[in-house]
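Note that this complex is displayed minus one protein chain, with the remaining chains in position.
Just so it is clear, A and B label the chains in written order, and each chain counts residues from 1 on its own.
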Amino acid sequence: MKSKTEIQNGIIKAVNAVRENNPMAGSITNTITINFVANAQLAVGGSAAMVYLPDEAEFLAKAGGAFYINVGGILPIYEQTLPLTAQVLHENQIPWVLDPVAIGIGEIRTKFLLQSKEFKPSIIRGNASEIIALAGLWELEGENKSNVRGVDSTDPVAAAKAAAVALAKWTGGAVAVSGETDLVTDGAVIAYSRGGSDLMKKITGSGCSLGGVAAVYAAEADPFTAALTATAIYNFAGRAAAQKAKGPGSFQVQFLDELHNVSAEDVANNPFEIEEV
Amino acid sequence: MKSKTEIQNGIIKAVNAVRENNPMAGSITNTITINFVANAQLAVGGSAAMVYLPDEAEFLAKAGGAFYINVGGILPIYEQTLPLTAQVLHENQIPWVLDPVAIGIGEIRTKFLLQSKEFKPSIIRGNASEIIALAGLWELEGENKSNVRGVDSTDPVAAAKAAAVALAKWTGGAVAVSGETDLVTDGAVIAYSRGGSDLMKKITGSGCSLGGVAAVYAAEADPFTAALTATAIYNFAGRAAAQKAKGPGSFQVQFLDELHNVSAEDVANNPFEIEEV
Partner (left out) sequence: MKSKTEIQNGIIKAVNAVRENNPMAGSITNTITINFVANAQLAVGGSAAMVYLPDEAEFLAKAGGAFYINVGGILPIYEQTLPLTAQVLHENQIPWVLDPVAIGIGEIRTKFLLQSKEFKPSIIRGNASEIIALAGLWELEGENKSNVRGVDSTDPVAAAKAAAVALAKWTGGAVAVSGETDLVTDGAVIAYSRGGSDLMKKITGSGCSLGGVAAVYAAEADPFTAALTATAIYNFAGRAAAQKAKGPGSFQVQFLDELHNVSAEDVANNPFEIEEV
């Protein structure tokens, strides 16, 4: 198992590499938070582009260093775009992040989330309920029962530990579970990352944009490091922004500023613990 | 007729109930302002989810405490999604808010707005021109002629009084007309709510998000109280935000902060007068 210092060095490298190389991570993501996803990706030093159509997604998937698929706000064309894109990413071994938001609702989403099992997303990001539900849908983990309510989680992060490990083992990548304390695992190690703010629940897109930022880091680092770096920078920036904010409006503003300004060392030093699975 | 104090007590209850219960109000709403609608709903204490597809909308309509339909930025699939959703809401007696923005433009919008007469939205929110036009489309009120220009009103609120009352009587719900002074009626009582700021016209989505916030309150209060609470919190927050803002950018930020921070009592005490119809 990697030491905490080795992991921290990986985080520092990831933060700096993104700022230096400005990697492109394309996205298919919901329109509710699409602007915030792009702005968060830009704030950490990445480049953003969002598409809807199959041919554009295929082009963008091949052109970027990583890709982000968020299944919120499904449009009819996604029935074609999503599986094609995931297949292209998988075949070309391009790292991609899956956010299974709203899992359990709607035919196109369910069908794609089933298909995506074979396309092995490098990083899966969701709240506890979503992670449990995805492990259930993929028949990797049958013990827990998920409680999804729209986009909100009604399960604690700890309840998703077995599901997260099972998903990570299946994909060979990483899984990030968002909650009070965040859990990031590659199936062998679990990191618990702390920080953030209750105000993150009072703005839309903190979860979606975390997935987009994880994709940016996945262009420059292995899935576990990328997922943990994204989680850590969110926890640092969320806590720091909340100290300066007077409500959800100013929190958003401060949060983007913090994503942009935080030092790589501060991201690496954001509190986390590790344990072996 | 309810006394002003009774109405104010209803507003206090509505503001607090939303903050305590975090009710989910799903939306079908235009992409221009979709992010601002969600952030406003979250800022007042509600939960937000937005969809496009018929099956997702049906699920969300049944799952939430209320729903919001805003017909700006129509997409092709809305031809199926909108009437199905409104029917589901009506049949399940789930309160829903209709914003007939851009009424008069486009075939799908016009067809749905005609159909929606039978699905009796609990709250109709629009500017004076839109309210007059909807009453005309529903053949409830033939005296006034509406002047719609895209999304802008060219009629004063007073001109929409008869139309608003006629619509409220038909639906058995409430109608909120936005303008210099806002008018909210349930067909029996009219409340005139004052406040806001000229800067609200300098940002996109102040009207759309008011509809979304009214839906959040409609999950916890009767239509008239919900519509008046949403109008009052917007008037309070708009005026307070304008005092701190230096332009439309900072106004948006302050406005979301105010929505989040204002006390229930301050919302209830936002100036309004009532009259019997």
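Note that in this section a residue touches a chain if its C-beta (ideal position, glycine included) is under 8 Å from a C-beta of that chain, and two chains touch if they have at least 3 such contacts.
Predicted model, so just to flag it, every value in this text is computed and none were measured.
K.L.:
Which of these touches the unseen chain: A:L84, A:L114, A:A158 or A:V253?
P.N.:
Of all options in A:L84, A:L114, A:A158 or A:V253, contact with the hidden chain holds for A:V253.
K.L.:
Please pick, from B:I108, B:L137, B:A158 or B:V277, the residue that touches the omitted chain in the full complex.
P.N.:
In the complete complex, the chain left out is touched by residue B:I108.
K.L.:
For review purposes, identify every residue of chain A that touches the missing chain, sorted by number.
P.N.:
Counting over the whole complex, chain A touches the hidden chain at residues 24, 26, 31, 34-35, 38-39, 42-43, 47-53, 55-56, 59-60, 63-64, 75-77, 252-261.
K.L.:
Can you list, in ascending order, the chain B residues touching the missing chain?
P.N.:
Chain B touches the missing chain through residues 30-36, 73-76, 102, 105-109, 149-152, 201-205, 245-250, 252-253.
By definition in this document, only the chains that are shown with their structure count from here on.
K.L.:
So how far apart, in whole Å, are chain A and chain B when each is placed at the average of its C-alpha atoms?
P.N.:
Taking the average C-alpha coordinate of chain A and of chain B, the gap between them is 34 Å.
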